[in-house]
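Heads up: the structure comes next, in structure tokens.
Only one protein chain is missing; all other protein chains are in place.
And now, subunit A:
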């Protein structure tokens, strides 16, 4: 019998959707939520985003735990820190008792250590190949050490250079086999010579810090005890220029991305960024420390730098800002003498008086490790929102809030008062004297005493 087909006399319309549009692919996937981005459907978009930015700012402060670990092992105060140009996880440190240690940052352990010098090891720097490093100490020797890929320092130096006087600082050229050391004079060694290839001197005072420019590699900057910063060209026999400031500068750091910019850590609690083409005025003055700034190191991106203060705090500055964006401190950290920014732009190392090398995160609330794409977009959005709304008072207040040690807190206020009173005095003097008798001197120029050419 043939099947009787009923004639369809009505049609039923059913709402049907493609399941791909609303079903998730796997059980672990998130549920798909269709969203319509038409702006008229979201009348409170700005308000919502403000709230998101506020929450992101709060969370940033909640997760701001910058301290990672202390590298313990030295038996005297830290005298120098150095990084290898080819290794990320290995770091060198030396102490006042003449010991050099090589640390592995991934395991947070000391891989090897050698008693390098009699007395203080003044300075360390890695060889450009990354397999050697140089040290100079109180025993007037400069020593070249070899260390394996695994981080084993050969207990015997490859080479020892005997000198007449003590070298305070040493730095290796970025590309060539030459290094400079400074003490009574600035000496340039090339190859395996026993005597310096070139010796520079400008003035009678000894120098305590030297650094090669990393881009214009023939330029060397040195800090001397007569409150001066000197620039030398290794291609010539004489200096280039000499800047004398009101107070001594302890260290300088070249901006790795801007060949003509360096920042000097000064004894007057401030840092000054200079353009070497015009040393008569700093391009920027970075305030916030409440004691002498002992060391400074640029981030490899050239956008930030970290500073070590005698006030027991580490501060981080944006290179264009006059005030720090963050301050790190711990209860037990004493005077910080050395600071170093790791070459992956993630970590900061600080060496302080109480024999510890400390490892910090460069951004206090950053999540370490591999991020999922979703996490990454969420973080990027939050960052962007924070940037957009950063000038709103509440967000500003939360993002700037820090717990400071009592000492720093009070001294900061005191310094503020001092500065204000000085300003007031100056304006009063200007008011009560002949017009033009008390000229306006910009803050960035006040510290410059002289530029010798």
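Keep this in mind: contacts are C-beta pairs under 8 Å (C-beta built on N, C-alpha and C of every residue); 3 or more make two chains touch, one makes a residue touch a chain; residues count from 1.
The definition used in the following text is that contacts and distances are computed from a predicted model.
Think of the chain that is not pictured: of "PHP domain-like protein", "DNA-directed RNA polymerase II subunit RPB3", "U3 small nucleolar RNA-associated protein 14 homolog A" or "NADH dehydrogenase [ubiquinone] 1 alpha subcomplex subunit 13", UniProt labels it "U3 small nucleolar RNA-associated protein 14 homolog A".
Set against the missing chain, the residues A:394, A:417 or A:450 yield one that touches it, A:394.
When you scan A:177, A:375 or A:417 for touch with the missing chain, the hit is A:177. Interface note for the absent chain: among A:72, A:118 or A:344, the touching residue is A:344. Only one of A:112, A:138, A:198 or A:334 touches the absent chain when the whole complex is considered: A:198.
Where subunit A meets the chain that is not shown, the touching residues are 35, 37, 39, 42, 45-46, 48-49, 52, 85-88, 127-132, 144, 156, 158-160, 164-165, 174-178, 183-185, 187, 190-201, 204, 206, 214-219, 231, 233, 235-241, 256-260, 276-277, 300-303, 343-346, 369-370, 377, 380-381, 383-385, 388-389, 391-394, 453.
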